[in-house]
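Note that one protein chain is taken out, while the other chains of the complex remain in position.
Every chain is named by a letter (A, B and C) in the order it is written, and numbering of its residues begins at 1.
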Amino acid sequence: LRRPRAREVGISFGVLPPGPRNMISDVAGVRVGHTTLVRGSGPLKEGFGPVRTGVTVIVPHEGNLYRRPVKASYFDLNGCGGLVGALQIREFGMIDTPIGLTNTMSMGVVADALVKHVLRANPNAAKDQDAVIPVVSECDDSFLNDSRGMHVLGEHVHAALERVTVAVEEGAVGAGTGMSCYEFKGGIGTSSRIVETPAGRHTLGTLVLSNHGEREELVVLGVPVGRLLGPPTRRRREQGSIVMVVATDAPVSDRQLQRLARRAPLGLARTGACSHSGSGDIVIAFSTANVHDRMGDEPIQTDHFMRDRDLDHLFRATVDSTEESIVNSLFKADTTEGRDGNVSHGLPLDETIELLKEHKCLG
Amino acid sequence: LRRPRAREVGISFGVLPPGPRNMISDVAGVRVGHTTLVRGSGPLKEGFGPVRTGVTVIVPHEGNLYRRPVKASYFDLNGCGGLVGALQIREFGMIDTPIGLTNTMSMGVVADALVKHVLRANPNAAKDQDAVIPVVSECDDSFLNDSRGMHVLGEHVHAALERVTVAVEEGAVGAGTGMSCYEFKGGIGTSSRIVETPAGRHTLGTLVLSNHGEREELVVLGVPVGRLLGPPTRRRREQGSIVMVVATDAPVSDRQLQRLARRAPLGLARTGACSHSGSGDIVIAFSTANVHDRMGDEPIQTDHFMRDRDLDHLFRATVDSTEESIVNSLFKADTTEGRDGNVSHGLPLDETIELLKEHKCLG
Amino acid sequence: LRRPRAREVGISFGVLPPGPRNMISDVAGVRVGHTTLVRGSGPLKEGFGPVRTGVTVIVPHEGNLYRRPVKASYFDLNGCGGLVGALQIREFGMIDTPIGLTNTMSMGVVADALVKHVLRANPNAAKDQDAVIPVVSECDDSFLNDSRGMHVLGEHVHAALERVTVAVEEGAVGAGTGMSCYEFKGGIGTSSRIVETPAGRHTLGTLVLSNHGEREELVVLGVPVGRLLGPPTRRRREQGSIVMVVATDAPVSDRQLQRLARRAPLGLARTGACSHSGSGDIVIAFSTANVHDRMGDEPIQTDHFMRDRDLDHLFRATVDSTEESIVNSLFKADTTEGRDGNVSHGLPLDETIELLKEHKCLG
Partner (left out) sequence: LRRPRAREVGISFGVLPPGPRNMISDVAGVRVGHTTLVRGSGPLKEGFGPVRTGVTVIVPHEGNLYRRPVKASYFDLNGCGGLVGALQIREFGMIDTPIGLTNTMSMGVVADALVKHVLRANPNAAKDQDAVIPVVSECDDSFLNDSRGMHVLGEHVHAALERVTVAVEEGAVGAGTGMSCYEFKGGIGTSSRIVETPAGRHTLGTLVLSNHGEREELVVLGVPVGRLLGPPTRRRREQGSIVMVVATDAPVSDRQLQRLARRAPLGLARTGACSHSGSGDIVIAFSTANVHDRMGDEPIQTDHFMRDRDLDHLFRATVDSTEESIVNSLFKADTTEGRDGNVSHGLPLDETIELLKEHKCLG
C-alpha cells in the first residue's frame, strides 16, 4: 500500500504555495539519486548484516559543478555530526561537488567516491587545477543497520549519481533506509515553495534526511501527536540527527544563504525538536543563481543579489518547507525491521489524521 | 484590571515543572530591575516625546560580578541588532557586568552608565585592574516611542540597578515599555523550569524582551492565533527583534552555554517566528555555577561540569521556558498608545483562550 | 622636532609600492579625524586627570554612509576588546556609520554620539527607516590617562567628525593620545599599497590604533629591536590591544573582506606580537566598491567581485601595510608623560636605525 504525502491528505504548512512537484527538484536543475541497501534480517552479525542503509546524492545543477560551483553556506545547530567539506564551503561560499548523504561510518567511503567522480569528469583537477574536497554529511542508522559492517561501497555512490532524477523518492530510501524520526520510521522527505518577491518569482526547495527526536516530542501542526500516540515498544539508543538541505534559484549571496540556513531549524522546531545533545543537526543551503565558470578568464564576476529586506519571503519558505519535508519523511516511510529485531514503525497515518481533525487542524 | 500570566489561565508549555515563581529569578541570585519611561502623547515631537521606553537590567548574582564573573555565551540567530560586549563574552566565556536591555539608540548611554556603575564598585578597575566592557542589548521601539529623542539617561540605568528584585514585572515595563510582539503589545516576559538530571536538580530561567514578528505569524500552543484574530489596524514599519536571556544554576561550561543559547530560538519558533531580516534575534546565556574570584591568587581553577549527554534536560527546559516567556510577554502587556496615535493592542485574552479551547489545547 | 615616518628613513616593508600619501586615505573617499585631549599632569585625581586620551573617526566615503553602506567584515584575533556593532557587520556584511575609536571606557559615549550624528543626517532613520547601530572599537589607555574619569564627551566625537581629512595625523593623537605599543609610545599609524591585479589597479590602506605588546617582543624588519634596546623603566600593568582598520577600493565581497581581515594579524605578528590574553586584537575591513543605495527601489543589486584566486595581491598588501602602520605609529609618537608620572617613551629612532643597519636591513 502506497503511503501518501502530507499534502495529499489535506495537511498544509503555511500559506505559500508549493512548486509543481512539491520537491527540492522544483528548483530547476536540482536532482536527487538514491542507492538503497537492504539485505538480511535477524540478529546482528557484524560485517554480514542485517543491512539497512544507503546513499543519497543531491546534484545542484546539470553542468560541470566543479567548474561552475553554486553559492552555498552551512549552519550547524548542533555539531554532533560530520560535514566533510565544511571549511571550504565557508571560505569560498560555494559547493563544487555533489552533496552526499549516508550513514555516519560511511562518510569516508562516500567522500572518496565523490572525489573519484569529480576527477573523472575533470581531467585537469588536482593536476593543473585545484584538488577536490567533496561535501558529505551523515546520520547514524545503527538502530536498524549493521553500521559497523560498513556496507556502503564506492559503487553505491556512483549508482546513486547515475540515477539522479527530479522525481525524488521519499521515506526509507537511500541514506534514509535505516533512519528513524521521533522513533517512527523516518528518512528522506522533501517539499518546496514558490515565493513572489520584489525581485521576482523564485522557487525554494528543501530535502531532509530525518533521524532525530524522541517519540513524545513529535508535533504535527501544533498537535502533540507523539505524546498522544504513546511510547515506542523499544527505545533506540542513539539520538539521531537531521541533515536539512535548502536549495533555491533566488539570487542570493553566500552570506544570505547563511541567513537561510539559520532559519531551517525553526521549521525543525515546529515538529517538536529540541535538538538533542547527540543529534547532529546540520543545514546546507545553496543557490543556483549567479553561477560562474571559476576557471574562466574573466577577472571580474558580476553577481545579482536580492536586497536583504526581501529575504523574509525566502525565510518563511525555508521554515515551512523544512517542516513539511520532515513530516513527509514520516508520512512516506514504511515500517522497517532491522538488526536484532529492532523495528522502526511507520507513523500510523489514520490515527495521526484523526488527531489532527480532533484538534481542528484538518478540514 | 490585572492581566494574568499564561499559566494562570491553564496554559502550560511542555511537561517540565516551573520553579516557584516561574521567573528567571528562580535561579538563585538572579534579579531584575526596570525603569519605565512614559511621558506625553499625541504627535511625535522629536526630543519631546511621546516617550514610551525604558531600561531593564539583569544581575546574575549578588556578589561583586566584576571580580566574580559568571560563565556565559551568546548566540545571534539574526545579527540585525546590537550586543555591546559580544567579543569579550565569546573570548573569555563569561559576563562580568550586569546585562542592560534598552531601545536601540540608547545602547551607548546604557553602556556608559553600566561602566560607571562597575567603576564605582571597583576602585581599582581600569587602574590596577582591567578596563570595563559592559553587556548591553536592545530592540527598536520606534513604533510607539520618540526613539530619536534618546530619552534614556544614565540615571535611569542606575535607578533600574537599585530596584533589582526577584519579583520580576512583566509586560510593558522597563525596556519593554514601547515594544510590540507579533504586532500586539509585547515587552518583558519570563518563565522557569526545574530539571532533574543525573547531575542533580537544577533550575533554568528565561527572560525575553519581545519586539518581533507580524500578526499573522503568532502561534500559541500550535494554534494560529494571530491569523485567527485578524490583522492589526495599523502596521508598524520596523521589524522588531527579540532578546532572550537564559540563566541556570546548572554546572555548565561556556561551551555548554553556547549549546543552550542555540536552543532558545527553537522556543521562539514555536510561537510562529521565522526571524525576519530586520529582527535582531539574540540569546545571552549564563550559569551561576563555577563562579571564581578572577583576581584571586589561585593559579588553577576547579570547575565542575555536567556531561554533555545530560544537557538534553536543559535543552528541553530552554525551549519550553523561552516559549512561555514570549507568551507571558504578550499576556501581561496592556494596550499602549504611543507617538502619532500608533497603538499596540494587548493580546485579547478572552478570544485567545476561546481559540485555544476550540483547538482542544486547554482543559 | 618632527619625527619621521619609517619610510622617510629608508625602511620599506615588502615589495609593493605605497600609495601617494602612504595612508589609508589613499583609498579614495576615506578620511580620518582626531580629537586629542591632553590636560593636567602629576598624580591621578579621578575625574580631574591627567587626561591623555581622545577620539579618532574613520569615514569610509563622502556620501551618506547610512543610506549607502560599505561592504565590511571584522575579525577578532583576540576578543578581549569591544566592538559595538559587531553582530550587524557580520549579519549584513556592511558598515553604515563612521567607525569610532577611543579608550575602552568611552565606548558608550562615542557610540551615543555617532548615533546622534547619523540621526541628524537622516531625518527618517528610526522613524520610517531602520534604527542606528554604530561601529566603535577601543584600546585601554589607563597607563597614561585618567580613564576612570571618562573625559571623552559627545562633542569630542562631533569635533573629530568635522575635522576629517585625507592628511592623517599619526602618533599620539586622537584615540592614540594615551596608547603605548611594545611599551614605547604608540597610537595612530597608517600606510597603503597599490596593487596590480588581473581585475585592475587597486589601492589598499590600513590604519592602526596600537596599544599592545611588551618591550622585549618588538621586532622591526626581523631585528629584535625591543630586546636590544632594553626594558622600560616602569612596566605598565594593562596589556593593551590593537585595532587594525583595512580599507580598499578593490571590488571584494564581505566574505572576501573577512579573508582580508584575517591577514592583518600576520602583519602584526611580524612586529613581534603574540597577542596577549588581555589584548583585544581586532580587525575591521571595508571596501568602497559596490556601494548601493539600500533604501532605493531597485530590487536587485548588481555587484562586481574579484576572483578569490586574485586576492593574493590584496593579502600581501594587507600584511605589509599593517606591519608598516604599526611601525609608523611607533616612529611618529613622541614621549608622553601621563598620570602618576607614568612615561611612555617614544621609540629612540637613532638607536633603532643603527640596529637595523647593523643587521643589514637598511641601505
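The working rule: a contact is a pair of C-beta atoms (placed from the backbone, for glycine too) under 8 Å apart; a residue touches a chain by one contact, two chains touch by 3 or more.
Remember, it's a predicted structure, so these values are computed and weren't measured experimentally.
Asks: Which of the chains on display does the removed chain touch in the whole complex?
Replies: A, B, C
Asks: Kindly state which of the options B:A6, B:I58, B:L87 or B:A199 is in contact with the chain not pictured.
Replies: If we include the chain that is not displayed, B:A199 is the one touching it.
Asks: Give the residue, chosen from C:L77, C:V118, C:V173 or C:I282, that touches the chain omitted from the document.
Replies: C:L77
Asks: Out of A:K116, A:R163 or A:K360, which is the one that touches the chain we can't see?
Replies: Only one of A:K116, A:R163 or A:K360 touches the chain omitted from view, namely A:K116.
Asks: So which bits of chain B touch the chain we can't see?
Replies: 91-93, 197-200, 251, 253-255, 259, 294, 299-308, 310
Asks: Where does chain A touch the missing chain, residue by residue?
Replies: Looking at chain A, the ones touching the missing chain are residues 44, 76, 78-88, 90-92, 103-105, 107-116, 119, 125-128, 130-134, 140, 142, 147-148, 150, 237-238, 278, 280, 282.
Asks: Hey, which chain C residues sit against the chain that's not shown?
Replies: So the residues of chain C touching the unseen chain are 77-78, 219, 221-224, 259, 262-263, 265-270, 273-278, 308-312, 315-316, 318-319, 358-361.
Convention: only the chains that are shown with their structure count from here on.
Asks: Distance-wise, how many Å sit between the C-alpha centres of chain B and chain C, to the nearest whole number?
Replies: A distance of 34 Å separates the two centres.
Asks: What positions in chain A touch 2 or more of the other chains?
Replies: Correct list: 259, 308, 310.
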